[in-house]
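Handing you this structure, nothing more for now.
Left out: one protein chain. Kept in place: all the others.
For subunit A:
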Amino acid sequence: MSGLVELIVSLFLVLGAIVMLIGSIGLAKFPDFFTRLHAPTKASTLGVGCILIASMIYFSFDLGHLTLKELLISVFLLITAPIAAHMLAKAGLHYKVKLKDNTQNQVLSQRAYQHQSPKDDE
């Protein structure tokens, strides 16, 4: 294992871990549901992608031939993360989560709530 490969792998690992930590801090600190939904779904995809790229480079040089198996997890997460975020947003609309008080255009959110579940409006 040459020093340059080791440096690249370490760089990708640390970068991915920092990005995932940023996503989790956003999940813990943001004020209401929809902002909290925004942070980890993007940051975690990028972070886990960086770590999987690091693993791919390491094992390709360690075993001596190209290994692309980790790409499968990467592609799977890239496809499913937006779907999960969309379903979570629909669940939040259905659940009528409370918005932050100084959100602009709160009328629109009320209209979206009614559109999502029109049966129980009064």
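As a working rule, a residue touches a chain if its C-beta (ideal position, glycine included) is under 8 Å from a C-beta of that chain, and two chains touch if they have at least 3 such contacts; residues count from 1.
Definition applied: contacts and distances are computed from a predicted model.
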>> Just to verify: the chain that's not displayed, which of "FAD-dependent oxidoreductase", "Cytochrome bd-I ubiquinol oxidase subunit 1 apoprotein", "Monovalent cation/H+ antiporter subunit F" or "Amino acid ABC transporter permease" does UniProt list as its protein name?
In response: "Monovalent cation/H+ antiporter subunit F"
>> Touching the absent chain: which residues on subunit A qualify?
In response: 1, 3, 6-7, 9-11, 13-14, 16-18, 20-21, 23-25, 27-28, 33, 36-37, 40-41, 44-45, 47-48, 51-52, 54-55, 58-59, 62-63, 67, 69-70, 72-73, 76-77, 80-81, 83-84, 87-88, 90-92, 94-95, 97-98
